[in-house]
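The complex is shown incomplete by one protein chain, all other protein chains being positioned as in the whole.
Right after this comes chain A.
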């Protein structure tokens, strides 16, 4: 075969391969697809073999074989992956009863569960298990033992519920981990692994969130104007094909009919002449009220935090006083959103816009609460750091005394005394564990409050409406209070903020991710049951369109906001001197320096020291800034050309319509051009063609004759 023939054949083979890859996207009948597929595969097999023979073609044949194996492996992996996806039946049931918008919350929950499971795998496999298997057991060193003073109460239920006692000195929290550089036979570097897992948690979450956002980006497609295709879209995209339950279907028919009637009325009515001034005043009033309540909630949290700092110095606290901060925060998250909704009634917006305002306000509320909480924690951390100084000296002094006493009692200065019993050693305040405990307590109280709310707000309400209806004066089911509707936005925001807290706390409490996995798992079953048993489908469905990416964008923002405190503490705060994997080092990231010096070959160390040179870093940062600026301007240029093209298409469409309807052109440019056309009536009469006379000229000539 000649070279030219071979090249042509290779091209054909590539084409057939492309056909095989895209054959499922073609709108053909199945039988036609199957026959074409078989033909293409036979062609490829026959000629790939032929192309693979002869000298120099061994590499091609090898490449072909590896591609085939890779495709098969990918297919098997896809099969395995889809087989592992849980809860398909459950979600399908929810979809068929409530439609796609409610089910989207459960799909989001399932996605979060998957992400948390991976994070749990990292933390558990690389941090917890090595410490448990290869590290020192409980009771061997001071940081792993309950102090003698607390031992009497360490097993009490109330103490355990507060995450003190045995809980505090367990793998759940930062303080348990030993700072030995390598542990066990495998020389596993635990402190390095702890730091890497902490950073890797954020890296992995970032990657997963951005990948999902990119995937969702082209689902939106809604870049037409809101009013451009109102009736057409209503007609062709309002029925939800997922519905499989007859009650839901009846509901949907009713809501579609109402929606059409409303659009017809909007179309026929002129602009409503209502009182613009009254409306503006009411909107201003509503915004003022809401700002006041946001400010009030911020101040309340600040006040409670100051009180809890006072409580910290006292000892005789009631259960309420110990948990006041968490209770108040959870209550605020529960009470304020319905309050905002009631105030928003004053504003009288279109439901879709009102939903957006509501989401924005709830977000501001949660954000304010979270950051006030964080500042409070930082105050506590600083006090603990100051305490540490004095305790450090005290514990060294106590150790010297103990040795002195021992040698004195035995009158023998030669023998080495046994080490002090671990539970007697004076401990530092260990601020990292304290922070971890705060986050765990907050998460647990959040879980309790949300479960209780569903139980009381939805279940008890449904039971009351159902059974009291028989003996009540008005129809409880149709009027007030009736059954609840599932609050999609509130639940999604709660999930997003919960995840933010997990990200913040996971560095100080490795067990927190495990607690979250359990929470998401039980949440799935509990909320699926609650929705099916106690909720009714929404009467009007208004999705904040493109809302899928809205929630992902929120998640990304929260990820960055929770990254900041953790990175700040790693970089600036000194670790406690006697607890955790970084104890004894001046800063936490010194572990990396140590590893580079001791474990990696020498040239890598010099390489890193060159790379860390400011002379290299500053140009790199400048380069990145320039690259961002360039990409920004390129994307702006693309957007502009996009707008131009759209405008052109719109103009062409409008011209067609106007020409059809014989109305004057509405396009100003066309109007102006028409005005510029010469006015024929003003022109002098044209001279006659040679050999041709107009009738008048003929007449005049005849008259002359």
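Throughout what follows, contacts are C-beta pairs under 8 Å (C-beta built on N, C-alpha and C of every residue); 3 or more make two chains touch, one makes a residue touch a chain; residues count from 1.
As a working rule, contacts and distances are computed from a predicted model.
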Per UniProt record, missing subunit out of "Retinoic acid receptor responder 1", "Pescadillo homolog", "Vacuolar ATPase assembly protein VMA22" or "Calcium and integrin-binding family member 2" is "Calcium and integrin-binding family member 2"
Residue of A:18, A:46 or A:75 in touch with the missing chain, whole complex considered: A:75
Quick one: which of A:92, A:211, A:648 or A:671 touches the chain that's been left out? A:92
Contact partner of the left-out chain, one of A:47, A:204, A:260 or A:451: A:260
Please give every residue of chain A in contact with the chain that is not shown. 20, 23-25, 27, 29-31, 33-34, 37-38, 75-76, 78-80, 82-83, 88, 91-92, 95-96, 100, 104, 219-224, 228-233, 235-246, 248-249, 253, 256-257, 260-261, 263-264, 267, 543, 545-546, 653, 656-657, 660
